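Working notes, structure below.
A single protein chain has been omitted from the complex, and every remaining protein chain is retained in its original position.
Labels run A, B, C and D following the written order; every chain starts at residue 1.
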Amino acid sequence: MASGFRTHDQAGPVRTFFAWLVGIIYFAPVFWIVLTAFKTRADALAIPPKLVFAPTLDNFRAVFFQTSTTGEVTGSGVWLYFANSAFIAGSSVLLALIIGTLAAYAFSRYPLKGNDTYLFVILSTRMLPPIVVIIPIFLVFRLTGLSGSYIGIILLYTGFNLPFSIWMMKSFFDDLNPEVEDSARMDGSGDWSVFGRIALPQVKAGLAATSVFALILTWNEFIFALLLTGPETRTVPVAIASTIGGEIGVDWGKLSAMVSLFLIPVFIVTFALQNQLLRGVTFGTVRK
Amino acid sequence: MNELKLTGLTKYFGDFAAVRDVDLTVKPDEVLCLLGPSGCGKTTTLRMIAGLESATQGAVYFGDRDVTHLPARDRDVAMAFQFYALYPDLTVGQNLAYPLQAEAPTPAESADRLARIAEILQLTEVLDRYPHQLSEGEKQRVAVGRCVIRAPNAFLFDEPLSRLDAKLRDEMRGSIRKILATLDRPTVIVTHDQLEAMTMGDRIAVMRDGKVEQIGRPLDVFERPANIFVAGFIGTPQMNLLKGRCLAVNDTGLEVDLSGQMIRLPSGPFATLPQTGAEVTLGFRPRAAARAQDDAVSLQAARVFLSENMGAETLVHSDWNGQNLRVLAHGPGHPEGQVHDVQVDPADLTLFGADGIRITRKSDKEAA
Amino acid sequence: MLWPSSRTSCCATRIACSKPMEKAVNQATLPPKLPPAFERKVEVRGFLQWINAPERRGALLVTPALATLFLINILPLLWSFGLSFFNYRANRLTAPKFQGLENYTDLLGDDRVWERFVTTGLIVSSSVALQLLIGFGLALLFAKKFPMRRLALMFVLTPMMLSFVSVAIFFKLFYDPTLGMLSWFISLFTGESFALLATPAGAIAGIVIADAWMWSPFVMLLVLAGLVSVPGYLYEAAEIDRAPSWKRFRTITFPYVKSLLLLALLFRTIETFKTFDLVFLITEGGPGSTTETIAIYAYRLGFQFFRTSEASALAYMILFVVIVLTSIYLYVVKQRNASEGV
Amino acid sequence: MTRFSEMGALLSATILAGSAVAAEDITIRMAAPDWGPTRFMQDHANETYTAPSGNNVKLEIDFIPWPNFFDRVNASLNSGEQKYQILVSDSQWLGTFIEAGHFMKLNDHIAEDAELQAIIKDLHPALVSGYSTYPNVPADKIAEMGNYAPDVNYYGFPQFPDNYFTYYRNDLFCDEGENAAFKEKYGSELPCAAEDWDSVTWDDWGNFGEFFTRKAGETLAGQMLGSDFYGIAYQAGKPLDFSTMQINAFFWQWGGGIWDEANEPNAPVLGVVNSDENVAGFERYLELLNYAPPIAKTGQMGIFEIQDLYMQGKIAAIIDWAALAAPVVDPATSQVADVTSFGMMPGNMLNGTLDRSANLGGQPFVLTTWNDDLVVAEALDLVKWWLSEDTQIAAVKAGGQSGLTSVLENPDYDSWAPWNATYRKSLPWQKDLWHVPEMFEMLTQQQEEFDRAITGQVSAREALDAVAEFQDELLRDADRLQ
Partner (left out) sequence: MTLSLSNIHKRYGGLHALKGVHLDVPEGAFYALLGPSSAGKTTALRVICGLETPDEGAVTLFGQRANDAPIQGRGLAMIFQSFALYPHLNVRENLAYPLRRSGLSSGEIDKKIGRVAETLNIQHRLGNRTDQLSGGEQQRVAIGRALIREPQVLLLDEPLTNLDAKLRDAMRVEFKRLHRELGITMLYATPDQLEATTMADQIAVIDDGRIIATGTPQDLYHAPPDARVAQLVGSPPVNLVPIQDRSTAGTWLGFAQLAIPAPEGTVCAIRPHDLTVATGEADFEGAVVLTEALGDVSVVTVQVGDAQLRTVLYGADAARVRIGDQLPLKINHAMYLPAAQCAQV
């Protein structure tokens, strides 16, 4: 609106200035981390803090290439961890999405007796501090022999992502107009076809949002990744942790480089999914 | 009490002219309905009166006072919003009393006014409820009540009935009229429903594309629509509008060719006459046919293709030389497929010139 | 308008001349053909059909999810529930011994446990309060449109996307009295270095600041959702009703934000209750045990002291708290969804 | 529970049996902290190791971040995944995992294998005591027995022996101006050469601390200081065992000590842990923190924090592990790489001698219990390879330390790294923390109490009383104390 008394949805210059100022201040620590990724150790720890410095790419090199004790490049750094992260997170998210979407559709369209109780229990299990469930999970893994295997950690993450997927997808299914699905039934589609051809395509955005948020949660998960994976199945967060407490304490540069690298995809995805963000962070319980 | 006056009121949103050069005066005891299809600028006009929107050009006066550049809070107007705008956290009573805080009457008077309004609007029972506990009709009444509890410079209503279902709308029209009758301030109602405008307004301003097409008392507008647009917009079922060409014009009569059939009209009643060969449009109301006298103009051999049973009356749709005729008949009317003649009194005919503007009659002045 | 008005007359002609679609003629004259359902007899047989029956559809769809959850979430919990009645240590070869409620009574009678619950409560309440305050402020600031708001919002939202570990490590560096920026900044004014984590209050503040920095954006998101859901006409109505700005806030803005604020409070309480990494890495529970939360204690109990069954019992006590909080949360969600139509 | 573990055992037995058929290919998996000495072990094995048995043996190390190493190892062992054949264990964890049945007792194998006996005999007794024996046998007894006695239970071998000592700035300690000023104030010289540190006491250490603590704007070795500078630092951190490691040294040097697990169940706690000697030592320890950087006040002054501050040129002298020395002399990471020298940790005059007792660091590696004979044999061969002279020399040259007397006595040993001489001279003074399974609870509580004292919430005596009381009760409950 060009002019007028109407002011309730447009910020004035003062508010704009302050909003940006606060945004920048808020972002400063993150910016600092990104900056540190390009610093030498001395620069990183320099006080007063250095804003002008000679940038180095050594930290990123250290992330991607492993050097032997004699300094030669001997390995490919964290690639295996990245691949593991991608594979484990990817398959568990996919599995949780499939199982969770089916269940969410059922909870939304074919309410069972005690529907709310199921949903409540499902959510409650997810609200537990991981540290509390880890002991019993150990015991179950010991029983099933799943410890250290890909299947074990994938199943675990699937179980972890399920409550989220179910709640999130249910909220999307609840938003659909059920008459559209009835209409498809009238048009000759069976229930499975209605689900696959009509309901599912309508929640594509939901599937994307759910998988991305589940992916972020899984991707970031540390304690189970550390405790329940073996050398072959270890993931990125563990790699990040190994930059803390080697013979040099915290490897500030390498840590920052890894954190920054990790932030890029998350930042982009979050930016793209800004409209779904609220639903994502509240398990779909808050929609608008 | 002061009248409300708009002079040359204009509003541009970028290049788009939402309201163009509107002049209006609303007397203190008068209800004016701004009527028009969606997007015609009626709501923008109302918002400019309220001070929620600034005017690009022109001025708003309360009496002699120019308030064009005052924000809403300094204009002292009361307004009921289309979506009611009830404060969700306040009870009905608190909602109603809300605007009184700025007016600050004595507590006794506040309570008195509240009780009276609640009584009139039958809200006494629900004064302690919250908006989300109310039915649609109750919400609407609270919105109206919160407006009329005040003694402002003007009352403004934005589509007050649009959210109610048909039945409730019928009922509320009456109640609102009764309340409006008691207000002695200029009152403006915005509506897209001609029925509401006809029944609630002392005068109607029909708007199209940001311009006022006609202002007048409801019956005047109904009987003497200024142009084809107004004619088509006011009245239901819609006026029949038949296109034709003027073949001959003389002192005794007009000869109009309507889809091949020649119609003769006496020219005496018309204040001006169209040129020979000019395009004209003949309009008549669907009910006119029912009361035709002997000297009526006859539209012959219309074939009925649809009869709509409307209870006591029947709306008969006929095809007459490729033009659509709608005629309201008492009782069952003509069966479908039948061919019939449609008779219309010349007095019930409205003639529009090539520019779509009504050709005035000599009798217009007396009627007005 | 099924037929456009320009064509009305010609259509009317078509009907008048009774020239209906060819189809209509065929159908009207032919005897009704039975629809396929009546020609084909559908027989319901076999397990697949049984399981696929509509009345079992819900159960069928939910089963894989419930099975997975049972294996990963429920079974371990039941197991540890059982374990919590035994005396068992994961680092001993001796078999578990049943001892009834002893673990629970021991824990409930243990001052250290209560102390940790109090510490957790202190950290949770101050952190959540700060989050609400900052989040609310941020939301008010970001409620209106301005150039590149999406990007500015992203700047604020980023902390939420970081891992606890990196946030903790960097905040610890920021707090470092010699190498940290906080101390440097304060020393610009005082000339003295500043050791925030040296006192219990400072250590709690250190944790709370980091946690609040990370999670205020979450509150902001919720509040923002409330703010943008306030219909503009309400503010206009208040303008017309000449309400002062504080009153506008109280009667319009706040009601719309209130339930979301409550949700934020509960959700963050539950989440902050779980906080482990952040506290562990910033203070390791120190100075002394003044910042040791219940989650850390549960960890120590299970992983360092090998009091496996006692840790299980503590886990159940935490579960109880979480379930209570979650129920309140869902209750509020339900209330809010119910009254959404206002 | 037993049923399940049997099932697990059966399961893994079949798997292992399966691999035993193809006996030529054997992978020995080892859990190890992710740092230089273990990386070296992996690289060096890849390059040089061939199994004497002729089998194709491969060492595969699972590198785990050190701060999480215990969590992971603990989880792995207790989850029954039986993933590792060898693992690095901190010395004090021995009791915990031995009593849980995870670590293999090696006596039979050592008894049958002269080569292993030779290695044990060649090891420094302090390391045998700390890294291998459970129940623990003190170093002096081990030395008396010539390291090897069949009635001592042997479990581990040194993977990475370690001890702590002084890192100091030779540009400051050897600066003439500073030296003159110091002498004027304290009447003694600053220790410039490494040998000068052999006679340094904690009193001197305190003097260094006081002397070198300077404010921004003051001069240091002729240079104007841009920021505050600190004299001394040693471990005072709540995480892990940081404070305990340093404080134990003070206990011992002041003539006190910790609960003597070797004399279980007759060794008392009360009156020992909170003895006057211990209180005096602890008080001294706390007093000296006044000259440390302000982070000491937060109870977060761990080994990495002091390393970082030192490398940033903020401290004149610190006490830290040999394991952390390499980055300090590396110009890429350290601003004081060129001006750093190493000397012994200060000592306390006790009964006429300068006592330098210190807490042993480093880690042994152990075999796990679920391996079949073949794997055990190959794993022991691997141990022998690692503890062979050639391998040890290579490891030391790559920045590690050795525990073999033969290697330590190599005339060139001191020249392989600037701190080697100091490490070697410090070794005889090493004693270790408890190894019993109750260690974690004792340590956690003790760290907490020490932290209270360090952050000024309680006095040294109050802290030690609380520690003693807790340990007494805990050990009584565990029947380790009568």
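Here is the rule we go by: a contact is a pair of C-beta atoms (placed from the backbone, for glycine too) under 8 Å apart; a residue touches a chain by one contact, two chains touch by 3 or more.
Being a predicted model, the structure only gives us computed values, none of them experimental.
From the options B:G8, B:G174, B:G322 or B:P335, the residue with contact to the unseen chain in the full assembly is B:G174.
Screening B:D21, B:D193, B:D257 or B:D364 for touch with the missing chain picks out B:D193. Between the chain not shown and the residues B:D66, B:D112 or B:E308, the one that touches is B:E308. Residues 177, 179-180, 182-190, 198, 201-202, 204 are the ones on chain A that touch the missing chain. Taking the complete complex into account, residues 165-167, 170, 173-174, 177-178, 193, 195, 198-199, 218-219, 222-223, 234-238, 285, 287-288, 291, 306, 308-313, 315, 317, 332 of chain B touch the chain not shown.
Just so it is clear, only the chains that are shown with their structure count from here on.
Counting steps between touching chains, the shortest path from chain B to chain C takes 1. The chain with its Cα centroid farthest from the Cα centroid of chain B is D. One finds 93 Å separating the Cα centroids of chain B and chain D.
In whole angstrom, the spacing between the mean C-alpha positions of chain A and chain B is 57. Remark: chain C and chain D have CA centroids separated by 44 Å (rounded to whole angstrom). Shared contact sites, meaning residues of chain C that touch two or more other chains, fall at 90, 178-179, 236. Residues of chain A in contact with two or more other chains: 6, 45, 47, 241, 244, 250. Residues 54, 57-62, 64-66, 68-69, 71-77, 79-80, 83, 90, 138, 141-142, 144-147, 149-166, 169-171, 173-174, 178-181, 184, 213, 217-218, 221-222, 224-225, 229, 232, 235-236, 260, 263, 267, 270, 273-274, 276-277, 295, 298-299, 302, 308, 311-312, 314-315, 318-319, 322-323, 325-327, 329-330, 333 of chain C are the ones that touch chain A when the two sit in their complex.
Within the complex formed with chain D, the chain A residues making contact are 40-42, 45-47, 68-70, 74, 138, 141-143, 145, 147-148, 226-228, 230-231, 238, 241-250. Those residues of chain B whose C-beta lies close enough to touch chain C in the complex are 50-52, 71-73, 76-79, 81-83, 85-90, 98-99, 101-102, 131-132, 146, 303, 305, 317, 319, 322-324.
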